[in-house]
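Of the protein chains in this complex, all but one are displayed in their positions.
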Amino acid sequence: MTLSVSDVKRIADLAYIEIDEDEAKETLNQLSGIFNLIETMQAVDTSTVEPMSHAQSVVQRLRDDKITETDQRELYQSIAPQVEAGLYLVPQVIE
Amino acid sequence: MFNASLKQLSLQLAEKKISSTELTTEFIKRIKALNPEYNAFITVNEELSLAQAQAADKMRASGKAGPLTGIPIAQKDIFCTKGWLTTCGSKMLSNFVSPYDAGVIERFNQAGAINIGKTNMDEFAMGSSNETSFYGPVKNPWDHAAVPGGSSGGAACAVAARLAPAATGTDTGGSIRQPAALCGISGIKPTYGLVSRYGMIAFASSLDQGGPMAKSAEDLALLLNVMTGFDPRDSTSLQRDTEDYARDLQKPLAGLRIGLPKEYFAEGMSKDVESAIEKALDEYRKLGAQTVEVSLPNAPLAIPVYYVLAPAEASSNLSRFDGVRYGHRAKSYGDLADMYRKSRAEGFGPEVKRRILIGTYVLSHGYYDAYYIKAQKLRRLIAQDFADAYKQCDIIMGPTTPTVAFNLGEKSGDPIQMYLSDIYTSAANLTGMPAMSIPVGFGDKNRPVGLHIIGNYFREAQMLNVAHQYQLATGWHLQSPV
Partner (left out) sequence: MQWEIVIGLEVHAQLSTQSKIFSGSSTAYGAAPNTQASVIDLALPGVLPVLNKGAVERAIKLGLSVGAKINSPSIFARKNYFYPDLPKGYQISQYELPVVQGGNIQIQVDGIEKNVRLTRAHLEEDAGKSLHEDFHGMSGIDLNRAGTPLLEIVSEPDMRSSAEAVAYAKTLHALVRWIGICDGNMQEGSFRCDANVSVRPRGTETLGTRCEIKNLNSFRFLEKAIDYEARRQIEILEDGGSIRQETRLYDANKDETRTMRTKEDANDYRYFPDPDLLPLEIPQSWIDQIKQTLPELPQARRDRYVSAFALSAYDASVLTSSREMADYFDATLKQLPAQAKLCANWIMGEISGQLNKEGIEMTACPITPAQLAALLARIHDGTISGKAAKTVFESMWNGELDKNVDAIIEAKGLKQISDDSAIEKLVDQVLAANAQQVADYRNGKEKAFNSLVGQIMKATQGKANPAQVNAMLKKKLDG
């Protein structure tokens, strides 16, 4: 598998992380090495194996439908970058 | 006082030889004096710690003290702590004062323990040397040119340098055990699901597990008694009867079957580590245990599997850091997308970005099956290997790390070499099994060596017994760099 600089840029774009040309090139070198390591997985035949998502085979616990939270807006918004009238402000959202 | 075990401190507090306020004051003084050199703590808040100490003294006066009441504990800066700066070692959260407490913090608070400060760590727990921290590297107390390991490097340093009696850590691929080994202390990652992940800032949800770091196995048992327990706010938290992890400490080891995976005693392990491990195994044989060779054929794939699964989960877990509701927001930006991209580019360090990119890639369209599903299948094979091995033995041992602590800067430019520091530890995260590290001597440059003890699910009490008996017979855990 070979990665290209444009792959790196595409992933960075998906991940919403700004990256310039030089960073993309440097990242490409590092990622290529890491993916060579990752590729060693392909040597093992896993065609009959079920994927394992969780360490324990337990099932989802359910919460009773009850309101347990109270209004803490003031506390929670005290750490926000920009708020007004109880709203979190961001650059104009265009739909 | 600084070398005392938790049990000794608890006794001194109970006998009123010292108050929690005095004890806390002493540790804060020591931190203030030595932390500028070690950089083990990101945040120390004397006022908050002393308020807790005074409350603990009152708690004791009213006869409600438990074993950890009044004892200072250093908390890894990954645990959200109400009213405390909680940075996760990142610029992204360098202004984040948590409005709530993690489950683990609540448990220590209920036990009357004192939060003595928030320890330094690799950014978002991604690293094996503590060098990825936005707050700078931490020094290894045994050798200031060496790394303390990571990601719980600040915690390991704090305990080894006697800046705190004990500490909390978290372990996603070895982040408790590897720094414990490199700093010559004891640390355990319990079975996945025993310690609440609520409020523990997520790196890789299916692998992350909190655990204690301390000077001895006996101390770890006391800490586990407080840290573990069901938390309804964490869907992966297990509902089990409470147990006393110290209950089996005194059991003799005669008849114990120790499995030695041949894959862990192969090339890769350095000579100095190997000789310390062999001596430790000899000691176990003297204690009545027998060793058997076992095989974990897929274990060598733990690192590639880990470096698919952990970044995949991390890439999604770290999407919430967008500069909208908290955390770093870029100073200047154009439109909405630019605000996101710049805030994230500025707020995350290179290693975190690297892992987000790896994770984004392996989950992206067309690659999911080849990487993510493949890795999950191998994860099952690795777990099966361990299950098979436990048919022949009670417990598994090997080196915690392939080498003793490396030098600061030695591997920071080479991610793959850095990743390989976790070659023996990451399998226990993939399988969810408990694993610990205890100090068993010194290797090159007189740097500590850790013995890795992996148990079957829920065998923490047995592992602590195995570790404690060794510590009774030897004195490595009592060695101090200061």
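Chains: A and B, in written order; residue numbering restarts at 1 for each.
Simple rule for what comes next: a residue touches a chain if its C-beta (ideal position, glycine included) is under 8 Å from a C-beta of that chain, and two chains touch if they have at least 3 such contacts.
Since this is a predicted model, take the numbers as computed values, not measurements.
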Option from B:Pro232, B:Pro252 or B:Gly409 whose C-beta touches the chain left out: B:Pro232
Option from B:Glu313, B:Glu351, B:Asp422 or B:Glu460 whose C-beta touches the chain left out: B:Glu313
Absent-chain interface as seen on chain A, which is shown: 14, 16, 53-54, 58-69, 71-73, 76-77, 82, 84-93, 95
Touch list for chain B against the chain that is not drawn: 79-80, 86, 88, 93, 96, 98-100, 102, 197-202, 204-206, 232-236, 312-313, 315-316, 318-322, 324-326, 336-337, 340, 360, 363-365, 368, 372
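To be clear about the criterion, only the chains that are shown with their structure count from here on.
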Residue numbers on chain B that touch chain A, as the complex places them: 95-97, 99, 191-193, 206-207, 232, 235-236, 238-239, 298, 301, 303-305, 307-308, 315, 319, 322-327, 329, 333-342, 344-345, 348, 353-354, 356-358, 360-362, 364, 370-371, 373-381, 383, 415-416, 419, 430-433, 457
List of chain A residues in touch with chain B within their complex: 7-8, 11-12, 14-19, 27, 30-31, 33-35, 37-42, 44, 46, 49-56, 58, 60-61, 63, 72, 75-76, 78-82, 88, 90-94
